[in-house]
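A single protein chain has been omitted from the complex, and every remaining protein chain is retained in its original position.
We just call them A, B, C, D and E in the order they show up, numbering each chain from 1.
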């Protein structure tokens, strides 16, 4: 069993931000993503998922460390000032490194 | 790119436990959370998400290590005996440490 | 507070693969799991969650390291060739190690 | 009665329920998404509450207070007699006995709906405002059951829960709130309001209920495998106790002045066991109780029994009593 | 008028809205799953659009262009007069003033539906193709508001957003697309198509709207706690400005040749504030604006006001003007 280290970048953002985030993923060269609707609370108060327009989306991306660095940098520069959003990075290990 | 270490506490619990867990988050001083409905299985058998009352909720909280410690301790003391529940902690890195 | 290291194995797969994955979890001796529907993109293109049959499922399993190793090995051998799927492992800490 | 029984068994509602059971048993992937379940529940509760409220405006409050008091008393009484049966007959732990007793004293809205459907189908009239009985009968047994359980746990036994929370949960749970709220709305709107919403809340009602029972069949069927965890005592309890409560309920209904149809409905309410409101409140107040025991017997034994055999049985009993 | 007011307050639609508010205020766990909200929205927009389209085929385009132009002009004008009020009366930041002005110039489809419901209930006729006014009036104010905001931010101020994206969002948002699309489909199908789908899109419409307003009550009620964040100026603004716009709208409608019912509907459109299309477009174009201010006043102040008091008020005003 040969596991290879990768980064998992998790982004929780308001629904309106999902499209720009996905566009950014394409630009920084992430090979895929997984997304699902969530509700939550944070600096901008409670975000209830009762209306799709007011809900949050959680987006998870497995990528190489250098892609993760660029992704986080651009998130912080381009999207943090604009949307309610949280992003964090963690360490994971995958089986087929070529896939990411 | 300046990443700061934080803890991610993940709680999977039966739907009835979501409200007490959120109340506890407020008490221990967590600055936000993200939640979504899930289904699962564990010691209490299969929990199918076919009826909202019987579903599970997954709650994710990014917080400082000392908050995570208090949160886990109080979860174990006050809510584990009462509800079907799993909680675990992992390491993440965030960009704006002041937010958490 | 006594935290014990465990592995979290996360599997994102097409809906048709959920049943075989859950069966595999039983065979390798995982004590529980959590699952929820997601959408995503990857090598097989975009998977929109507009029809249940075409959606993805994310399955998360906390287990002991030796179970995680067997699980990943069998996933790679038996299910990777057959279904659109991503699997990765990360480190978490839990409170009640006997549960897993 | 065997004719009525057959008519009930061959109604779309019961047959769709059976189809749902089959789907769960053959492990078909058929399942309803959770939001569809919620949507159907909301529709059914609002529709029945609204209709009942309009009927109350027409009938006047004077006709409902005595049956309502009777229903409340009946709900509070059921856990008192079933608790000792569970405790000493079934050798269940005190807290489990209290929890199960609470479920059986409380009521199942869907069973009630199926019974009104049955009455409509056989052309028997009933007080439309009888839905108020459903509303008032959800909580009393829960409160009694929780008190029994707390007492059994002793002064410092068990997890402490603020009393306010328990009462709020028993009184303002999702289903009671919807039902009572729609009842009030209907009472305020009266027949003029009814005319506007009738094509949505009344005309397609029976069809929606049939579809919902398909889902209930799946939900119940998926819990059938838990039956072996509840043991033979609870299986028998889940059939015999409803019969006793149902027969008793019709008697009480007759004494409280309800019509033949209304008395039968009170019997069905008494016989039915809650699997939504009671689990939520009991889980909160008595977390020490094992939820699988009460839920499985209420949902996988008593509910199907009432739906298929109970309803025509209580109707036959009412027919016998009233003539 | 007090009779009409009472009739409106006691209609199922308004009472269910109030019930939703109560649910949110007593913190009942009652909530609609998000897909049910979406399903109801899709149904209501498609139904009203389709019906309007069929009516347009019957009425001919000749009868709609003048009112449509008037509605567009009115929508574009509202942000122009409310911006200075917000900016200097309310001392709001320029970008917030522009954002709020955009919301109040745009429209709320549900308020429009409630108004048509009201007209149907009191038996007053209106141009069925008036739904076209709803469709054309969503975007102009958004575009004007965004321009005001961008100008206030200065040449290099604010986050740059491609103009194309903003226009696409203002013109092709979910609700406008559905409404306009169903309108075109209805216009192409005509009465022959209507006969096929009438039992689904027309007959149960009022009931579905009532159920939806229950949900809107919950959604609005859950934002009531944000009211203290918006301050007294916006509370007053959220009531007074709709009244002014509503009275103005009826005048414009009369001048554009609409019937009494149609004029009242244009008043309601002018008075209503958008809480779906405008937030989405403004969030994209003016991310610097605080969304809580515009959303809370539109959803938790103006929407309930129009639904309960505004609709009968504008109807009374129309009755006064037209005779």
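Points to keep in mind about this one:
Methods note: a residue touches a chain if its C-beta (ideal position, glycine included) is under 8 Å from a C-beta of that chain, and two chains touch if they have at least 3 such contacts.
Predicted model, so just to flag it, every value in this text is computed and none were measured.
With respect to the full assembly, the chain omitted from this view is in touch with C, D, E. Which of D:5, D:59, D:147 or D:211 touches the hidden chain is settled by the complete complex: it is D:211.
The omitted chain makes contact with chain C at the following residues, 14, 16, 37, 44-45, 48-53, 55, 81-83. Residues of chain D that touch the chain left out of the display are 10-12, 15-16, 19, 22-23, 26, 28-30, 32-36, 39, 117, 121, 203-208, 210-211, 214.
For chain E, the residues touching the absent chain in the complete assembly are 33-35, 38-39, 42-43, 46, 50, 172-174, 177-178, 181-182, 184-185, 188-189, 193, 196-201, 203-204.
Just so we're on the same page, only the chains that are shown with their structure count from here on.
Touching chain A and chain E at once is no chain at all.
Spacing of chain A relative to chain B, judged by their CA centroids, is 19 angstrom.
Rounded to whole angstrom, the centroid-to-centroid distance between chain B and chain E, based on C-alpha atoms, equals 39 Å.
Counting partner chains per residue, chain A has residues 36-37, 90-91 touching two or more of them.
Of all residues in chain D, those touching 2 or more other chains are 33-34, 38, listed in ascending order. Contacting chain pairs (ordered by label): A-B, A-C, A-E, B-C, B-D, D-E.
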